[in-house]
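All protein chains of the complex are present and in place, except for one that has been dropped.
Showing chain A:
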Amino acid sequence: MKEWLTVAMPKGRIFHEAVDLLRKAGYDLPPEFDDSRKLILNIENERLRFILAKPMDVPTYVEHGVADVGIAGKDVMLEEERDVYEVLDLKISGCYLAVAGLPEQTIQDVAPKVATKYPNVASKYFREQGEQVEIIKLNGSIELAPLIGLADRIVDIVSTGRTLKENGLVELEHIIGITSRFIVNPASYRLKDKVIDDMVERLSEVVEGESNDENNSAE
């Protein structure tokens, strides 16, 4: 009998892309999966248990071993620095972390304020740039901060740039590209290695297949 595997999934935007990917990898996930409001979903025939977590919390569940594997954005991995294996780049939910601000904004000399959902990433980035900044942690609607004078700049993820544009902000610096990653708990990686290796194998075939298609169509 195959062992049960617990998969931590991010709710929201990434969820549908991740489910799509799992289906392409041959996992038989029922249609009602897509808009269930349950937080725990058991797929008996695949022996998979899905837990639906806030994207920022996925690495936490995996690090503590209550989920064996998970799907988490690289932005979250950088921010949380959890002790988990980052095994595969799933190349879904592509976006990037950027510094943005109002155009023609004069930056305060002493310690410009930076609002962000990613205080660790932001402070590391500005430290590496040799810039002295004050980081202000916000939990959402980051674009608001420069508009009403809470901060001079923001660090946030940008996917299409539409939100920035609609709020009259411009991108100032590109920090790092972000995609979703397949992450694994270190203990599960040994104890359930067969099931996990199989999943990684199947997912990587889908991911590589798709990126090859893209390369071909680009040629």
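We adopt the following convention: a contact is a pair of C-beta atoms (placed from the backbone, for glycine too) under 8 Å apart; a residue touches a chain by one contact, two chains touch by 3 or more; residues count from 1.
Simple rule for what comes next: contacts and distances are computed from a predicted model.
> Under which of the names "Quinol oxidase subunit 3", "Iron-sulfur cluster assembly scaffold protein", "ATP phosphoribosyltransferase regulatory subunit" or "D-alanyl-D-alanine carboxypeptidase" is the non-displayed chain listed in UniProt?
Its UniProt record gives the name "ATP phosphoribosyltransferase regulatory subunit".
> With the full complex in mind, choose from A:89, A:134 or A:198 the residue touching the hidden chain.
In the full complex, the listed residue that touches the missing chain is A:89.
> Touching the hidden chain in the complete assembly: which of A:11, A:47 or A:64 does that?
Answer from the full complex: A:64 touches the omitted chain.
> Residues on chain A that touch the omitted chain in the whole complex?
Considering the whole complex, chain A reaches the absent chain at 62-66, 81, 83-89, 181, 185-188, 190-191, 193, 197.
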